[in-house]
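Every protein chain except one is present and positioned as in the full complex.
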């Protein structure tokens, strides 16, 4: 049992280092993993530049293997350190960790799967967890609340944008036709989204006067309706921020209730005179 | 009369299924129609892709006929189920339903009208009615109120944008001339709208130094004035949202003070018990 | 003297018709002028389309002369109808009216001045005066106040954008060089404004990796700082709208002061009890 207990301690310690960031060891582990992730992303990027890959292919390959082995060890350590490995393996980050490690091994067996190494970019999402970025956004998480409150409205809005894009894209397909690049409805809808969102690549652009007129209307529409999501988030966020406002910091001397309105004279919970201390 | 009554019941039932969504049958009908609409849109899209249409032309045609017949049946059921068929036939959705069904029949008689099948995309608008999306936007419809309140202002704003586009487009026509793509005033105005709305296709772009200077001014103008509609919607919506402040409508029976916080039990002005009426 | 008086009356009447819009005659005059302006703009636009002008050159020329003569008569009527003609001749609209009439006459004497007819587009600005569009924006003109209040801030902001564009444009000139289209600093600055304002024509675009990196930073910068003018207008406008809010419509029975805070019991000017009527 003593052996079992020491093993448990060892496991607990490992868990603390890998999954938490409160101890110096845990912090160092997180920082090292973060640097490894950034290095692996940069490596994947450099590899994809053909003239660099031609020169340093063997160096890149060696570094790839180093990173892959480190990530593999990390992956198994994470499985060992947790009591219920399923919780990690089938979690969002567990799947990403697996997906970013396996392709390199597959590339030995199958030709052409090497490109999947790029999936490693997904590990960047871990930056949010490691840096606990959400914490920086605000103690009371007003922004997150505002985004949650406006999520449904913005979804409906984006759905409306997509439906408008489908309808206007179809209209443009009928108006411009395949001679001017609008050679199918999906492509027309794609063009319409490019226009509505004010991106405007110019790979396809209307050439008939009527098409340019409709395009102008779509552009002005897109320019006008961008005000909607912006207005929603602004208003909801203003609302969230304001809740800290019209209340004073008075605490009732009788029942200790707070959240009194500015100017209140008596406690709204027990009726005690607030200024009769 | 019994026959008449049973017929009426039958008609009432049909009306409930087709026009309402409160009963399970009505809900199923709406869902089926929605799926049919989505299927018909996807079909129209796939048909417009020439290499798919070359391969599966007969399959697409068969599916077109199935959907057209289903929509035709639905159209006549809607006419039968309603007491005053005119209310449906000349309504917005009634006209769209007709427009999206007729072209397929016309394509037997006239060559070239088949493309009008694409009008079926308009039926997508029904999504809003079926899903009652407006309901999701908010019980009190603050957003809709805000948009209505700012409708006039945004219209005037967009009119101003169009006038500015016409004037600046004319100026660019004089400055750049037809050698650089600005070969008519309507095209120049089109380019100006492309620029003001920050879409920027690049199909036409200024080439003379003076033209590029004016274009820069137009861009900065467009970048600055996008703040106007956004500001309008934000402010109006903030205004609408504020009306549901966490204050209740209670009035103190003793001193008649209002603006009590939700959940307050005693008046904040005189200490009277608010619910001791 | 009777003659003089009747002449004055005649002049007064003309002034009422031309400069005011309260009488039916004045309204009709404004509407006719507005239609003439729109017709003249459309005519100028159609003339600039070369294949239309080739066909209908003589028709267009005839219509041009009709419109020019009508505008000339209007111009002289405006001078006659006003007591101090200078007030009209040197006013903003007076100069525009002259500029939009003269080019047609000049085109007889000088070849090549015909293009200046396009200056007529400036007359479109009269739409604002005739339709009194400002009135639609809001009784209390909150929007206009908000824009005035934020004018200085937005100007400083736009100046900052221009300075940033000059600096970053110069940097891009050094980085990309003339081989990739950045062949002078003014052109680089133009490109930088195109990028910062998220217009993005693509007539010039960075090709070196370093150039693309800097371009990415400029784009993200432009994407982020668009929040500034929007935030300014939103906040100022919210502020303007709010002034209608926490005040009630009570008027003091003693001193007739208004603008009392909601919930005020005594007049803030004379101390009279507001509810003791």
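The chains carry the letters A, B and C, assigned in the order they are written, with residues numbered from 1 in each.
In this text, contacts are C-beta pairs under 8 Å (C-beta built on N, C-alpha and C of every residue); 3 or more make two chains touch, one makes a residue touch a chain.
Remember, predicted model here, so these are calculated numbers, not experimental data.
A.B. asks: From the listed residues C:81, C:143 or C:226, report the one that touches the chain absent from this view.
C.D. replies: C:226
A.B. asks: From the list C:95, C:144 or C:174, which touches the chain that is not on show?
C.D. replies: Checking the options C:95, C:144 or C:174, the one contacting the hidden chain is C:174.
A.B. asks: Taking the full complex into account, what residues of chain A touch the chain not shown?
C.D. replies: Those residues of chain A that touch the unshown chain are 41, 44-45, 48-50, 115-116, 118-119, 121-122, 124-125, 127-128, 133, 136-138, 143, 146-147, 154, 157-158, 161-162, 186-187, 189-190, 193-194, 196-203, 226, 229-230, 232-234, 236-238, 240-242, 245, 262-263, 275.
A.B. asks: In the full complex, which residues of chain B touch the absent chain?
C.D. replies: Residues in contact with the chain left out: 198-202, 230, 234, 238.
A.B. asks: With the missing chain put back, which residues of chain C would touch it? List them for me.
C.D. replies: Looking at chain C, the ones touching the missing chain are residues 152-153, 156, 159-160, 163, 166-167, 170, 173-174, 178, 183-186, 188-189, 195, 198-202, 205, 209, 212-213, 215-216, 219-220, 222-224, 226-228, 230-232, 234-236, 238-239, 243, 247, 259-261, 263-273.
The criterion applied here is as follows: only the chains that are shown with their structure count from here on.
A.B. asks: Given that chain A is a copy of chain B, what angle of rotation, in degrees and a multiple of 5, matches their CA positions?
C.D. replies: The rotation relating chain A to chain B comes to 90 degrees.
A.B. asks: Taking every chain's C-alpha mean, which one sits closest to the mean of all protein C-alpha atoms?
C.D. replies: B
A.B. asks: Quick one: report the Å distance separating chain A from chain B, using the average Cα coordinate of each chain.
C.D. replies: Roughly 29 Å separates the two chain centres.
A.B. asks: Express in whole angstrom the distance between the two chain centres, defined as the mean CA positions of chain A and chain C.
C.D. replies: So the centre of chain A lies 41 Å away from the centre of chain C.
A.B. asks: By the touch rule stated above, which residues of chain B touch at least two different other chains?
C.D. replies: Only 186, 189, 198-202, 226, 230, 232, 234, 236, 238, 259 qualify.
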